[in-house]
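Then we have chain A:
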Amino acid sequence: MLEKENKLAEQIKKTFHSAEVKVMREKRISVQLRSNLIPPFLSYAKELLDFKHLAHMSCVDWLEDNEFELVFILWNYDEQIQIISKTRIPRDKAEFVSLKKFWIQAETYEREIHEMYGVDFEGNNRLGEFILEDWEGMPPMRRDFDTRKYSRETYFQRPGREDAKDVRETITKHSGEEVPDFAKNYTIRQ
Partner candidate 1 sequence: MDINWIKIAGFVLTPVIAFVVGVTYGGLVRNITARIQNRFGPPVWQNFLDITKLYSKSTAIHHGWMQRLGPAFALTASVTSLFFIPVLRDSEMFSLLSFDGDLIFLLYMMVFGSLGMALGVGQTGNPNSAIGVSRGLSQMVGYEIPFVLALVAIMVQYQTTNLNEILAAQSQFTDWIIFQNPFAFAAGMLALLGMMGYAPFDVVTAPAELASGPPSEFGGKYLAVMMTSRSIFAFAKLVLFTDLFLGGADNFITLVIKTFAIYMFPVLTGIVNPRFRTEHSIQFFWKWPTVLGILAIIIVVW
Partner candidate 2 sequence: MTPNINEKDKLRIREIVQNFARKHSLWVLAYGTGCGAIEIPPTMTSRYDAERFGITGSATPRQADVLLITGYLSTKTLKRVIRTYEQMQAPKYVIGFGSCTINGGMYWDSYNTINALDRYIPVDVYINGCMPRPEAVIEGFIKLQNLIAEGKANGAEKYMENLEWYRENQKKIIHNWQMPDFNW
């Protein structure tokens, strides 16, 4: 059943001893590595194991562990298997190496991660203003950026109507009906 995936996992464990390889389900393998092993591992997967396609690259913010986690998803066209390779980098000095010489599209993903999380990619010289225009302040996708407070301070909020605070009551009043019994518990706003 999962023969192809198990064989692949054995092959990876033989070359990279410190990797944690797990077969998640059919067609999907996850590999957790130290951060300095990612460029050799990706090059090995691309050339030797035929995982030629970089499907996605993204970043996860682990605020409690004080780390960022970079996730790379690779795909093999012939065997139709996905490898999800993850690595952790420290949050205070977030740096990594740019992979744009392996896949050209990695440059765009890195620009987005730099703007939204603040991770610096060495070798990528197009980092800078990408999607947000004239943004000063913390990179906005970090979890300690309070977006609700920022929105309330910068943009004028329209105050709500005093006479239509509860949705069910307003709608039933509008059409001349009564709120049914089973819904009465939920009509009282806390």
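With respect to how the candidates were assembled, all candidates are chains of the complex that A comes from, given by their letters.
Everything below uses one rule, namely that a residue touches a chain if its C-beta (ideal position, glycine included) is under 8 Å from a C-beta of that chain, and two chains touch if they have at least 3 such contacts; residues count from 1.
What you are looking at is a predicted structure, and each value in this text was computed from that prediction instead of being measured.
As listed, 1 or 2 are all part of this complex, and the one touching chain A is 2. Listed in rising order, the residues of chain A touching candidate 2 in the complex are 132-134, 136, 140, 145, 147-148, 150-152, 154-158, 160.
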